[in-house]
Structures are given as C-alpha cells and as structure tokens.
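I have a structure here, written as structure tokens, and I will follow up with some questions on it.
Here the complex is missing a single protein chain, while all its other protein chains stay put.
Moving on, here comes chain A:
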Amino acid sequence: MPNMSLKKVPMPEQDSKIRTKNFSEVALGYTEEQAVEEALRCLQCKHKPCVKGCPVNVPIPEFIKEIAAGEFKKAYEIIVRENRLPAICGRVCPQESQCEGNCVRGIKGEPVGIGRLERFAADYYMKNVKNDVKEVEKNGKRVAVVGAGPAGLTCAGELAKMGYEVTIFEALHTPGGVLMYGIPEFRLPKALVEREIENIRKLGVKIETNVLVGRSITIDELFEEGYQAVFIGSGAGLPKFMGIEGENLNGVYAANEFLTRSNLMKAYDFPNSPTPIKVGKNVAVIGGGNVAMDAARTAKRLGAENVYIVYRRSEEEMPARLEEIHHAKEEGIQMKLLTNPVRILGKEGWVTGMECIEMELGEPDASGRRRPVPKAGSEFILPVETVIIAIGQTPNPLIRQTTEGLDTHSWGGIIVKEETMETSKENVYAGGDVVTGAATVILAMGAGKKAAKAIHERLNK
C-alpha cells in the first residue's frame, strides 16, 4: 500500500540557532521507520524517469523497494553496483535537478526523497554491516588516475572491480578532492568521506598522495613507468579573481583558500590545529553558487555576526542548491541580491569595507539568463572586514602545460570525445571538472565511470 502523502517525510535537522555554533552535520538523516515510510511513497513506475535523471543510473525503484521491505542491506548492495560513493551522493547531489526532478510524484506534491533514502541505505550499511570486499582477480594491466576527487575515485573503483591494477596520484596529503577541502563538515562529515575512500582502497586501488602530476611526474612518464592508460580527473581548482581594486588587501580570501583552511586544515579548531584563519565581525561573500553558500555558512560558524551574500543577479538565477540557500537563510545569512562589488576599501592594508553598486536585470545574454546592468548612481559602502571571493574556478594549467598533444579549450578545459571521454592524446582519458569546468560531484562520477568503461574496451581490443 503506497504512502500517498504529498510531502516528503521530513528529515530531522539540527536547530539553526545551535548549529551555527558548531561544525557538526546539519541534516541528521532518517530513522529506520522514517526511511520505510518515505520509501512507501515510491510508485515503482515501470518507465523509471528518475533513473534517467541520475548521471550514474542507480536503479532507484529497485533499491527503494528493498528499503520499503526493511531489507536495508540489500538496498545498499543494489546502489553500489552503480555508485561507489552513495553516502556522499545522497548528501551533496542537486537531486531537484536530477533524479527527484524527474519523479512522477513531483508533478503533484513533493517528489520521493531519493537522495535521503540513498543516504539512509549507505549510512545503515556502514554502521551495521561488516564490509568485506571480495578479492578481484587481477588482469595484469595497469592504469594511472590523476586526482583523487569524485571523478578519479569512481574511475579507479570501476577499473579495480574489473581487475585492473590502479594507482591514483593525488597532489594533496589527503585524497577526496573537493569532498575533503571544499565541502564543509556540516554538509559532508569528513570521517564519512574517509570511509568511502577506504572502501575504494579495499578494492585494491593504491593512492599515492603528495604527487603533483606535471611537476612530480608527467603524463608521458606515467606511460614509461608501465601504465597503459591514464585518466585525468584533476578538477577545476584555480580560483578566479575579479580584478578590482583592493583584492590583495589583508582579509580578502578566494573561497578555495578560506574553505581549504577550514575543511582540510581544520582551522576552525585553531589553535588545536595549527593552521590559522581570520574572520571579521562582518563578512561579504561574493557569488551565488554552492561554494559561496559553503563559505558564508562557514564564516558564520567561525563567529562572524553579519554575513552577506553579494550576488549580481536575483535569487531565481542563483546556481546554488535550493536546500543550501534555504539553510543559509535559516542560519541568518543576509542576501544582497542584484548587487555587484566595485572595489574593496582598506586602511593600513586591512579590509574596512566594500563599495558595491546595485544592478537591474536587462536583456537575456548568451547563456539565456538576463544580464545584470549597473544602476547609475546607486553605489553604497558595505562595512566588512573580510571578503571571500566565490565567483568560480578554472582547471589548473599545470597538466596542459606539461603534456604534449593534449588539446584544451581556450578557457583551459580538456577536450574529450563525449561518448568515451578520450582526449586527443592516445590512451589518455579525462573527466569531471577538468573537462566541464566547475560542475557537480555526481557529474564527475558519471564521467569517471564512463571513462572506466571506455578504458576497459580499449585495453581489451
């Protein structure tokens, strides 16, 4: 008997007044009873539009059916056939524009909480089931993966399952990429990311940290070392600045630096952790994506009283997930919409404020979004001591500068054949943000998976 309630079973959350004082996870997850109740909202449609919305094609109705029947372990096993990182995807995917965006129940009422159920199954399995991975018979072929973010981890996991000897080369001291340095603890607990990575290691994948491909070793040298194919999943980590006056004042951060200090280096625990971070009473975060929301909510937790999101378009155009915008507002983040910074002001080298100008929406631009136009004479000064710039990232130029024969776009992204993720260089594949520019975790995973399949076909020709 399906549950015909129009609304999702609500997920318990930390109270917004308490959670802005800590870095613990905001969304607490379903209980077993809540999960079963939500699973019963799924109509088990034959044409499964939800699966088409999932970049890695998780068999959604199948696993939800098992949850509804109380078979939580079975549900997890169905998910991991297609998705190696379910505890992560269930938490950070923009489900509203993917699986849940296609759910039939969403036509009248709220869609089934697919992300929440995926998360539940993964958390249940980690907590209750001893995970022993079967040894896979090795096929003697070696593949190198550059970057231990979502794309690289997925590609490596898929290849290991097929018997390849896979080594991931990671520049930082910890694997995980944006899952470790970018997305904050309160959205994605790091202990959980570590466990998911541990599962990939158990498949036989080796991870070499502190190796920066392009400097420590080049792509060509990887082939000399005996790797037969290379997958590049090095992401889009190079921060953009605006080129306005005052950007180098003390107190101005790129969001990447701010989040890396807090997440990867645990600066929020200073001085127990020796990496420092500085946050003023008043903080402006420039941008409207998930990175901007993460930086704003982190600043609040580090003790800032007033945190502003300064975004040049209106809320409707914000690229951040609805849930994150909602959480940010609940936590008291103030939205300065249709506002653009003009210059950053300082005194004795430190930020004291930011001059902004109001914008209005004009004609649609090339991207189809209405172009923001400054309103003459509307300049005003926002008094802040910290400015965090979150207007996007591009791929790091190091690999393209040190790899001959690798074609890239003018903005730095690696050019690939869409069906196979093959680059212009033989036996070199690429996927994730290094190909698309900053996108989502799940799209990066989808690309890693597609490349693994293509590498397998190529090496078995």
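One rule holds for everything that comes next: a residue touches a chain if its C-beta (ideal position, glycine included) is under 8 Å from a C-beta of that chain, and two chains touch if they have at least 3 such contacts; residues count from 1.
One rule holds for everything that comes next: contacts and distances are computed from a predicted model.
S.K.: Tell me the UniProt name of the left-out chain, picking from "Ferredoxin--NADP+ reductase", "Na(+)/H(+) antiporter subunit B", "Cytochrome ubiquinol oxidase subunit I" or "Ring-1,2-phenylacetyl-CoA epoxidase subunit PaaB".
M.R.: Matching "Ferredoxin--NADP+ reductase", "Na(+)/H(+) antiporter subunit B", "Cytochrome ubiquinol oxidase subunit I" or "Ring-1,2-phenylacetyl-CoA epoxidase subunit PaaB" to the record, the invisible chain is "Ferredoxin--NADP+ reductase".
S.K.: Touch as defined at the start, partner being the missing chain; which of A:237, A:372 or A:413 qualifies?
M.R.: Hidden-chain contact among the options goes to A:237.
S.K.: Touching the left-out chain: which of A:171, A:200 or A:232?
M.R.: Of the listed residues, the one touching the omitted chain is A:171.
S.K.: Any idea which of A:154, A:256, A:298 or A:423 touches the chain not displayed?
M.R.: A:256
S.K.: May I ask you to list the residues on chain A that touch the chain which is not drawn?
M.R.: On the chain A side, contact with the omitted chain comes from 171-173, 209-212, 215-217, 237-239, 241, 243, 247-248, 250, 253-254, 256-257, 260-261, 265-266, 270-276, 278, 349, 393, 396-398.
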